[in-house]
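Here it is, the structure, as structure tokens.
Left out: one protein chain. Kept in place: all the others.
Labels run A and B following the written order; every chain starts at residue 1.
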Amino acid sequence: MTPVPESHYLIFSLILFSAGIFGALTRRNALGVLIALELMLNAVALNFVIFSRTAPEGSASGQVSAFFIIALAAAGAAAGLAIVLAVYRSRKSIQTDDTNLLKW
Amino acid sequence: MTLLSSVVFFPLAGALVLLGLPRTLASRAFPLAMGFTGLTLFIAFGILGAVDPTQPGFQLTEKMPWIPEWGVSYHLAVDTLSLPLILLSALLFAVACAASSQRKEKQKEYFALMLILETGVMGSFLALDLMMFYIFWELVLIPMYLLIGIFGGERKNRAAVKFFLYTFCGSLLMLLAVAAVYFLSPARSFDLLELLKSPLSLEIQRMVFLGFLAGFAVKIPVFPLHTWLPEAHVEAPAPISVLLAGILLKMGAYGLMRFGVTLFPEAALEFRPVLMGLAVAGILAGGFAALSQKDLKRMIAYSSVSHMGFVVLGISAGTEAALSGAVFQMISHGLITSGLFLLAGYLYERTHTRDQDAFGGLAAGMPRYAGLLIFFSMASLGLPGLSGFPAELLVLAGTLERHPGASAAAAAGIFLSAFYLVTMLRKVLWGPVPQNAPVPSDIRPGETLVLLPLVILILLAGICPSLFTGLSAASLPPLVIGASNG
Partner (left out) sequence: MVTLLLHPLSPAAFPLAAAALNFIFGKQLKAKTAWISSAASLMSFAVSIFLLTRTAAHGVMQGSIIWLEAGNFKITSGFLLDPLSASFLAVVSLVGMLIQIYAAGSMKDDPEFTRFYSTLSLFMAAMTALIAADGLLLFFMAWEIMGLCSFLLIGFWFQKEAAAKAAHKAFLATRLGDLCLLLGLLMLSSSLGTLQFTALSEKAAALGASAWLSAAALLIFAGAAGKSAQFPFHIWLPDAMEGPTPVSALIHAATMVAAGIYLLIRTFPVLALDARVLSVIAAVGTFTAVLTALLALRSQEIKKTLAFSTLSQLGMMAACIGFSNPGAAFFHLVTHAFFKALLFMGAGNVLHACGTQNLGRLGGLGRPMKLTSGAFLVGSLALAGLPPLSGFWSKEGILAAAHGYSPFYFGALLLTSFLTALYSARLYLQIFEGSASRSADAETARECPKSMTIPLLTLGVLAAAAGIPGSPWMGYFFQTFIGISPHGDPASYAVLAGSLIACALGLAGAWLSAGPWRGLGLKETAGAGRFLEKAGMELPNSAARLFASGLKTAGRAAACTDRLLLDGAVMLPGVLLQLAAAGFRKIQSGFILHYLLAAFAAVIGLLAAGMNF
């Protein structure tokens, strides 16, 4: 069987990343923004794994980076959720357009 | 400690003492401040005694290298030009301090700021190093800003900010000019005497003179850069107006003479017609604007613009008589305007209004106040026998030789001052008392005492002006614009 060309994987990763950006910039719900950010991070992790395929033999740096990113994403998600929780406690809402005090 | 440094830094020491006063002793701020200003006046008299008025050069020089790599030195000296100004400043600070005796809140801060201001003023009159001069010049801005902004009238913030920014912009241009002088002059030094040894070319002089002029012109103030003055004077409390009008304005004129004309004589010669024109414009514009003012202090502020126009006219006319008149007018105006502002302040304290239309027939209930107001008004309009007359006479005579038209216009300005002052006197002091007007109490002996030194000096200068011109005459000839060119 012919192997799946690398470009297909990369396009898939790109689609995931773009979806993540789109979501980060347009979601009204703060949790939605966090989910989108997670999506972006996972797309990046996928990118690392893709390139590890064509890495030199014995080097597992791509896959190790993927693990790093998963851990990072978890920590980031935890911190983000803590902030969302604090915002909810004080503003009673997690819509992004409600947290606009720091303006002109 | 040498005399000049002590007259400069003693008030600063006083300010630090005042700031360090514990709250329990806060009520002693006034006597302490009075002591410091009085002692500074005493030191100033000491300087008077130590100086030889017939010598044209700088005396009592104190010079120490400060930042040798940049050619900055600590250089203080006095000559017969700065001597009368030092005495005037010391006197007016003591007078202003005495006039502030009734201040109740924030005494410490007020008097400390005043003393810092005194240091700045004394330093700028005595410094001969451009960098030192600039530092002391700028030092004056912050205390004045705070004094107007904290202790002022209803629109104090606007007036204080406007005063600060306007003067500061001018000073920034001056700073550029100072830097230019340092970099473009072969002397590579900020010291006046060093710079005088190697004169600059005319093109450089023009540029640099403009920069210096910008800084001084805002301060003097030269028309049309005078619009900060009425607001600042109206909003400042009366003793601060005394300092502002009596001393700060003179710093600009002094700077113009000491640095502008001395360092850049050819450029000054080129600019002379412009300066003369602006001076006459200032005399007339200030006079006309004063005519239409209802607010008493605003009217006096515009009259200050008009009188300082005489100073600029004297400096720019280019004859020794005119220059002598300019210096005389600086002293005379300092004394007269201080008196007028203090009187306006006393009235405001009693009635909480400065509107001329609110008053009438005050002479009936306040005869002593009326007498003093008439005295100072007559001095301001140049009645002979009082200090304004010899000053204006000298300026008119000196300008007549150079440009009779300017002299005639300046005389018209004198008529204008008679017009608005006598109209004010008639409205405020005479006529029937309006229906529901409060009758203020007459001037207290303490307040009269504060005005007494001014009255005596004005009379003395008016009757024996040669005492005063003799004091400053020696160092004037080189300051005449065009003197070196004949």
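Points to keep in mind about this one:
We take it that a contact is a pair of C-beta atoms (placed from the backbone, for glycine too) under 8 Å apart; a residue touches a chain by one contact, two chains touch by 3 or more.
Every value quoted in this text rests on a predicted model; they were computed, and no experiment measured them.
Of the candidate positions B:39, B:397 or B:437, contact with the hidden chain is made by B:397.
Across B:34, B:179, B:383 or B:437, the residue that sits in touch with the chain not pictured is B:383. In the complete complex, the residue from B:41, B:213, B:244 or B:363 that touches the missing chain is B:363. Within the complete assembly, residues 162, 165-166, 224, 226-228, 230, 285, 288-293, 319-321, 323-325, 361, 363-364, 367, 374, 378, 381, 383-385, 389-390, 393-394, 396-398, 400-401, 404, 407-408, 411-412, 414-416, 418-420, 422-423, 426, 429-433, 465-466, 469, 473, 476-477, 480 of chain B touch the chain that is not shown. Listed by residue number, the positions of chain A touching the unshown chain are 21, 24-27, 33, 96-97, 99-104.
As a convention for this text, only the chains that are shown with their structure count from here on.
Inter-chain spacing, taken between the CA centroids of chain A and chain B, is 69 Å.
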